[in-house]
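Notes to accompany the following structure.
Omission of a single protein chain aside, the complex is shown with its protein chains in their original locations.
== chain A ==
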Amino acid sequence: MTGTAAAPAPSEVQRGRLAYRRRQTVKSVLVAAGSTVALGLILTVAITGAPGFDRVRESFFDPKVAAETLPDILVGLWLNIRLLVCCTIGALILGLLIAVLRTLRGPVFFPFRALAIGYTYSFRGAPLIIVLYVLTLGVPGLRLAGTPSVVVLGGIALVITYGAYMAEVFRAGIESVHPSQRAAARSLGLSYRQSMRFVVLPQAVRRVTPPLLNDVVSMQKDVGLISLAGPIDAIRAAQIGVAEHYNFTPYIVAGALFVLMAIPLIAVTDWVTLRSARRQSADGAA
């Protein structure tokens, strides 16, 4: 609405204010630059001046070793990425399903509700590594025909562990939607399922997107644990590189790649969180 008419020229006072603010901005940029340079210098001197610095540099930051192991690590990383995508989708679907099951009322749904509750209680408590070992080492031990590969079993371990966390996040979201919204939907003649699908879930999912993305970021790291069961992912490839070269550089390479992979995800999470915080404070003001 504002700005359609030409704004009148700023008054003397306003011009003074603007000039003052500009000077303040320049000043704070200079201060920030100065303190950054100072801190950088101190850190550089402290680290490079340390007595064991040369040895550490050789065994952790050897460019030759990095170049030689990078291709294998990248191949491994591709497995991590595929696993992350599949497990995220799997865990989101499982989490949503379990959360909705827990909201169902009525005697018919009692066993489903009990199962859903038992599942979220157990798998939020169970360490991922144990679940991973049980599935990837235990299940193939049964020697059943058609047992999936270790990668798939490891993926299933991730999905059921993270599904339990995400189910709780979704449930919190569903419960945060005010009962009057459901009453309004039902009063229009929508069935329980329709109210859930068109009114409750869209609002719930919007509210819990930031915490869900945080779970995805943390899953991003845990996908690497699958290397414990044998498949050659980025971390396992790095481990092999370390053994071959008697040098730790491959670990640094793999670590850096994981961080690079996480940056966009974390950035998206921060952006979504900020946006939803703004929206909620706008709701509160309305």
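Note that in this section a contact is a pair of C-beta atoms (placed from the backbone, for glycine too) under 8 Å apart; a residue touches a chain by one contact, two chains touch by 3 or more; residues count from 1.
Going forward, contacts and distances are computed from a predicted model.
Missing chain, UniProt protein name, picked from "Cyclic GMP-AMP synthase", "ABC transporter", "Putative ABC transport system ATP-binding protein" or "Pyridine nucleotide-disulfide oxidoreductase": "ABC transporter". Listed residues A:147, A:194 or A:218: the one in touch with the omitted chain is A:194. For the chain missing from the display, the contacting residue among A:186, A:221 or A:245 is A:186, taking the whole complex into account.
Across the interface with the omitted chain, chain A contributes residues 180-181, 183-191, 194, 198-199, 202-203, 206, 282-283, 286.
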